[in-house]
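Sharing a structure, written as C-alpha cells. Questions coming.
For this view, one protein chain was removed and the others were kept in their places.
Take a look at chain A:
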C-alpha cells in the first residue's frame, strides 16, 4: 500500500479563525481512517481542506505525492466522494439522482443501464423498486446508500464520510459498514459512532484543531 493523503503541519483558518493547527498525518491507499473529537474541533475541516474548500494557511497537503494545486484538486475530486449525514441527491426521483452526474459534460454519454443501477443498489441492500421513488420520501439511511451507489457508478475510490452512520438503523449501518470494508476503497471519515470507530484501521483524535492521539 502506498501513501495517498499526507498532511504535513497543516494550519487552516476559516473566516479569520484558526481551525486546524500544525496537523500532520498520513493515509495509505485502502486505509480506513476516522477522526473523532468534540464538535468544533476541526474534524470536518480536514475533509474539506483536502477537497480544496478551505485554503491552507501554513504547511503542506499532498495527494499521491503531489502538492495541492488546481490539477491535484481536480484529481482528488475526480476520485473522491463526500457524503455527509444528510447527503445531497439533487433530483426528484432516485433514478434521476443516480443519473445526475451523467448529465454533466465530464460523464455525458456514459449513463449506466437500468440493469447496472439495479446491480449496484442490490450490493447496498436496496431493491430496484426504489428507483422510481421520490427522494423526499426515502429514509436517511437509504439516501446515504444511494449517494454511495452513485459514487460507485462513477468509480470513486476515496470516500470522505462525515458522520454517515450516526442516523442509521442497525441494518442500514451494517450494510454501509460492510460496503466500506472493501480493501480497494480508502476511507477518511469523521464519526462519533463507537461501532464505526472500532472498524477503522486508524483513529485520530482532534482537540482545538490539534492531533492529540493517533492509533
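Just so we're on the same page, a contact is a pair of C-beta atoms (placed from the backbone, for glycine too) under 8 Å apart; a residue touches a chain by one contact, two chains touch by 3 or more; residues count from 1.
Note that in this section contacts and distances are computed from a predicted model.
UniProt records the chain missing from this view under the protein name "ABC transport system permease protein", selected from "K+/H+ antiporter subunit F", "Putative circularly permuted ATP-grasp superfamily protein", "Alpha-ketoacid dehydrogenase subunit beta" or "ABC transport system permease protein".
Here the missing chain is touched by one residue of A:51, A:75, A:118 or A:167, and it is A:51.
For the chain left out of this panel, the touching residue among A:107, A:123 or A:210 is A:107. In the full complex, chain A touches the omitted chain through residues 15, 48, 51-53, 55, 70, 73, 77-78, 80-82, 84, 87-88, 90, 100-101, 104-107, 150, 154.
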